[in-house]
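Before any comments, here is the structure.
Every protein chain except one is present and positioned as in the full complex.
And then chain A:
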Amino acid sequence: MKAAMTEGDAVITAYRCHGWTWLLGATVTEVLAELTGRIAGNVHGKGGSMHMYTKNFYGGNGIVGAQQPLGAGVALAMKYREQKNVCVTLYGDGAANQGQLFEATNMAKLWDLPVLFVCENNGFGMGTAVERSSASTEYYTRGDYVPGIWVDGMDILAVREATKWAKEYCDSGKGPLMMEMATYRYHGHSMSDPGTSYRTRDEIQEVRKTRDPITGFKDRIITSSLATEEELKAIDKEVRKEVDEALKIATSDGVLPPEALFTDIYHNTPAQEIRGATIDETIVQPYKTSADLLKAIGRA
């Protein structure tokens, strides 16, 4: 998808945001160190797994569906400023039934907002298969009066071409579009979910064997002689190295000092008195922002 996007396009998604954060400018270190809550993290440990941000990437949103109208709002700002850009607004099959999606698509269509609603249908909303959550599982049609296309989310080239086409559509002022990316979730919903109580291990392995997007693409470029095994192995090796180094920092870096509890309450506002766990621990913000605090501890 990123390959089809241009400067100024924005993305907003739900809580499964680590890949997007990296794609939109963060380093691997920033992502991993945010998971471990360290200073080197994307937001230095203030947000965690679900709340990461970069320029033109608006998170990282924890409440299912909240990003749907938020994305339409970013698109409104783009239209307001007469930019030729789109806001890619992603959500899962679980979030596809949220009322606020329909509220957002209604206004997006009424006002011709350049928002690309993308449903990542991975077959499960937490432990609930789509057939048990949705009266209609044709998520690309749910936009009703907003046109929609179904895309094989496991085919990298299909995704790129569809996104390119969708972006052209939205850029031309025709308003919103809806895309459904058919994909699959290998792991459970979260760290607390083994992911096997509501489906079989065989099913997971089958998808991995036959539909995996990365191995599928790898096979295609090798058979088309666009790359050799060795070249790809070299990329793997380099990536592993980068990730290992990032992991080292993520597991060894320090955490923000206690003053960080009180930073980032208000923007451009004098330091506030903040009530502590008891009245005796009430404190005036020693640092108003994380940026100020980082500078003071030499991690600017």
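Heads up, the rule we're going with is that contacts are C-beta pairs under 8 Å (C-beta built on N, C-alpha and C of every residue); 3 or more make two chains touch, one makes a residue touch a chain; residues count from 1.
FYI, contacts and distances are computed from a predicted model.
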Omitted chain, identified by the protein name its UniProt record gives, among "Ribosome biogenesis regulatory protein", "Pyruvate dehydrogenase E1 component subunit beta", "ATP synthase complex subunit 8" or "phenylalanine--tRNA ligase": "Pyruvate dehydrogenase E1 component subunit beta"
Which of A:A135, A:M191, A:L226 or A:I279 contacts the chain that the document leaves out: A:I279
Option touching the unshown chain, where A:I12, A:V28, A:C119 or A:M179 are the choices: A:I12
Contact partner of the left-out chain, one of A:L24, A:V43, A:V146 or A:M179: A:V43
Residue, one of A:G59, A:G94 or A:G125, that touches the chain absent here: A:G59
Touching residue (missing chain; options A:A77, A:L157, A:I235 or A:A296): A:A77
Those residues of chain A which, in the complete complex, touch the missing chain: 10, 12, 43-44, 46-47, 51, 53, 58-63, 66, 68-78, 80, 87, 99-100, 103-104, 106-107, 110-111, 263-269, 272, 274, 279, 289-291
